[in-house]
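Shown here is a partial selection of chains from the complex, left in place.
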Amino acid sequence: MIEVRQLNVVSGAFRLVDVSLQLEPRESVVLMGPNGAGKTTLLEAICGLRRITAGSIHLNDRDVTLEPPAARAIGYVPQDVALFTTMSVRDNLAYGLKVRRVAEDTLNERVREVAQALRIVGLLERSPSRLSGGEARRVAIGRAIAFEPEVVLLDEPLAGLDEATRDEVCIALEAMRQATGAAVLHVTHEPRDAERLADRVLRLESGQVRHDERFVASGAAGSDRQPRLAKHPR
Amino acid sequence: MPVDAPAPPHRSRDRSFLLAMAILGGAYVVLIALMVVADLASTNVASLSAAIRSPEIRYATALSLASATASAALSVVVATPIAYLLSRGQEGRESTRPRARAAAYAAVDALLDVPIVLPPLVVGVSLLVLFRHAPFSWISEHVVYEIPAVVLAQFVVACALAVRTLRATFEQIGVRQEQVALTLGASRATAFWTVMLPQARPGLVAAATVSWARSIGEFGPVLVFASATRMRTEVLPTSVYLELQAGNLEGALAVSVLMIALAAAVLVLTRVLGQSRLAV
Amino acid sequence: QRPNDPAELVVYCAAGARPAVEAIAQSYHGETGVHVTLQFGPSGGLETQIRLSDRGDLFLPAAESPYLDRTRADGTVSTVTPLAQQRLVIGLAPRSAAKIGSLAELIDSGLAYGLCNEQAAAGYYARRSLEPLGLWKATAEASTATLPTVTELAEAVRYGGRLEAAIVWDATAIEFGLRSIDVPELSGAIAKISVGVLRSARDRVAAERFVAYLAAIDRGQATFIAHHYAGVGGLAWRDPAE
């Protein structure tokens, strides 16, 4: 569950003013909006990577506005991928589990699971520095979901993926959501992805978030997610 | 307006650029090599073997190696947090009191150059002066003119050099990977150990190298603060000094050559070991 | 310090005097079992160490003046005992064929020569003896370089290439293999090497005992003479402890 209330962020000349949004558990929401609308800024603020000037952020009914990023337990896929360059792909995937001191066995199994779902098993021992764009993106996704966070923020997770992989990654993300009941906020520019992944679509434009009428309908109709939502009435 | 430069100039320009660089840099490398050759030519095998057989020189060698290693380790350990805090602190420019903060940083920064700027003997004198006063005077008896003084004298200068090197390194490294580590649940300490430090590897190696090399070559502060007592606080630079003072240039250069050989062996070995670990 | 053990003595010793003093300390240890710890350095540096650390028993600088004069004046050092002496000479590079009979000839010859800074003993004595003769200014002005210690100066003449001569101690000249030439202008420039007992000495008796050994004509002084210094006369060794 993510709730953002009247969030204000200043980033140089750019500012987000009084942005509010709300995600139920298990809900998958797509955030769209033109380049430079502040989508990444918003996600980073939710992660705790941006100083916010006003407003509050609640995750699972806990006010985390002043918490450090680590306390928020968010699975975050940055737009710029930002893999850990000094670790192998395996260690990148395992990072969130290692810092939680997850037992060796569980950890290895979980890494294998994620790698299989994202089709990066063959890359596990490689260094991230020479991965192709699409490979790197998948590792970033795997790193964010391996520790099974309850809140997942994905900043253009499908950018640079080929068609076949895109399908598989969508399936993997959906499976992850089913398994953990996480609330997922995606950023994408691709209406197709929005249609496919979203229970709801939000638009960020001139600093304001609003429902996208086009997608609310199709998203609600085109998926079997509504019932599940009902099971978790906030 | 398609601009299409003819091909050959490019390649030859690139060559002459690299050549110019190689000449400029090579001149210095050759100068150093010639200095070493000059030293070698001015000593002789007899002096060298005399140096190696002398128990004083052996003791000084052992003490030099041990103290320089201790001092370099200490330098890196202490310089790392300083350099990290300085480099990361300055990024938080949206501070509430930017002026005061900037002034504090400038002051600390200037202070960190003091051990490099101070003439060597004065570093030793300053330490002596310091150890006349509490709380240092409480342990003065176990430090001044004793082995801990050797390490401390070396450390004071070496650490300043390590800070400079590491700070440039940390400033070069972006915060992005650290940030992602934080979102993944790492505490700042964990992010620092697992993400930041491995990225800073070349800088850490350079800092360790430079502080070790400086420590082993350190003379002035050691002479004043630890004294030059044979078989107790005599390190190799002290041996060289004493040989020079006794008019034994061959002996002094023999010990210097020994130092160069030792240092080269240690540094190359460390590098090779470090590299092979890296190559995995 | 352990009271009953053979006491350990700490002696601040000018680095230039190391060969002689180290030998003496060794034989002293052999004869009495007392361990003498020698701390070497430039005389001025040692003086600073003494003032700042308030430790040690004896101070044996490169020359009595100005070091022991100063320290005696402010009470840092009490008794001062002469051990040997040396005189200023012109040291010529071993390969040099120049024929020099006086300082004036040196100045006129156009040979590149060096002096010691007057803060060091050798410079101090040179100035002190040449100034009354009205020669100091000319000597200083015609010199090529001034070095802060007499050993670096001697080294420069022997190996350095540019300096052909220097005003140095006779003992230093011999030690560094220079041709030592006595000149009339410097005949009065004789410096005593002396040892002073420090105020900080814990066991004055032990300190005086080693001073006596250092000064003994058949012990310490003999070694100094063997290292090219001139003697100052005195008594043979009689251990005051017996």
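Per-chain numbering from 1; labels A, B and C assigned in written order.
FYI, a contact is a pair of C-beta atoms (placed from the backbone, for glycine too) under 8 Å apart; a residue touches a chain by one contact, two chains touch by 3 or more.
Computed from a prediction, not measured in an experiment: that's the story for all the values here.
Written as a formula over the displayed labels, the whole complex reads A x2, B x2, C x1.
Here is the rule we use: only the chains that are shown with their structure count from here on.
Centres computed as Cα averages put chain A at a distance of 45 Å from chain B.
Per the touch definition, chain B reaches chain A in the complex via residues 94, 176-177, 179-188, 190, 194-195, 198-199, 201. On the chain C side of its complex with chain B, the touching residues are 15-16, 18-19, 22, 37-41, 45, 48-49, 52-55, 151-152, 154-155, 158-159, 172, 175-177. The touching residues of chain B, when paired with chain C in their complex, are 42, 121, 125, 128-129, 132, 144-145, 223-224, 227-230, 232, 238, 241-242, 244-247, 249.
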